[in-house]
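Note that one protein chain is taken out, while the other chains of the complex remain in position.
== chain A ==
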Amino acid sequence: MSFSMKFLVKPLVISYGNSITVHRQIHRWVAPTLKALNNRKREMGPQPINRRSDYLEWNYKAEIYSFGKRLGEDFKEDLLREAFTEKSFINLEAEKLMKVGVDPQLDMKDNANFSVEGEKFISQCVLKYLVSVLPSLPSEHIESIHNFLLSDEKLSTVSKNIGIDDLVLTAEYPLEQSTLSRSLKSVIHALVLSSGEERASKFVTDFIITQLCGEDITPLCTPENPIEKLKSTVGANIESRIIVESAKNTLLANYQVGIYQEKNLLGRGCGESPWIAEEMAALDALWRLWGITSNKKPFPIKSQKIVNSVNM
């Protein structure tokens, strides 16, 4: 409900009595009307959310064309249509035709194949990028960052933000995360087929790898037993010492522990007990070795020489 304020307000009345008074009021009918409208709305209960394509002035062909143009890409129309078509939509259409007694011979293809191919391509691009920017990170952690980027949660966010959710042809609405991410993967495969792999890999860098920006990746790079991991990496002759301790006898006790090897500080950590601090120090030492400290420079997005071979 939106009303223009000027229809709700009485015209300006200025009366000159002993003093000048200005009356500017809202009409008497406004409050009861709004109340009645609100009551009716409440009685109707929750209404289904309309998709954009339910409205009259929806031109799917124009929308699909402008989708590509908004992103600055040239898609082939039939490929993009296939990328946006879900299996559930084809089934729904077939059912509708069956109901009216027509043989459902639809020549539509769903995006199942496209999404599989697209996922392979994205995965390859992301791995190439991660291996080139984090050369000293072990492969299992590269894998976990890769899985984080390719999770349905992240991909559906990207998908929604570039406006795919209005264009997907599917039975369910609002869309599930898996549908959104499947559509994005298919769109990327459609881009590979339309403009080539180089262009598509730039698209992946721009829209999917940028999700790493501002993301704390240390939880993704935390081994199960950091002290054992550090010993197996740098050697068993490491030594941990308490560097700082304060308020030992209180609830707010705080310790800082440093891990040394041959009198060189490898890493330092803090915590409420020496054991937690030691674990954090081991993690800090590992993160320093792997080049993912918290004061790391942001991930390079523009000037990136991506290595061509993936050594995984």
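Note that a residue touches a chain if its C-beta (ideal position, glycine included) is under 8 Å from a C-beta of that chain, and two chains touch if they have at least 3 such contacts; residues count from 1.
Just so we're on the same page, contacts and distances are computed from a predicted model.
Engineer: Refer to UniProt and select, among "Casein kinase II subunit beta", "S1 motif domain-containing protein", "Molecular chaperone MKKS" or "39S ribosomal protein L13, mitochondrial", the name of the complex member that is left out.
Structural biologist: Hidden chain, UniProt protein name: "39S ribosomal protein L13, mitochondrial".
Engineer: Looking at A:83, A:209 or A:283, which residue reaches the missing chain?
Structural biologist: A:283
Engineer: Would you indicate which residue among A:248, A:263 or A:302 is in contact with the undisplayed chain?
Structural biologist: Candidates A:248, A:263 or A:302; residue touching the omitted chain: A:248.
Engineer: Please output the residues of chain A touching the missing chain, sorted low to high.
Structural biologist: Touch set of chain A with respect to the missing chain: 216, 218-219, 222, 244-250, 252, 254, 256, 269-272, 276-277, 280, 283, 294.
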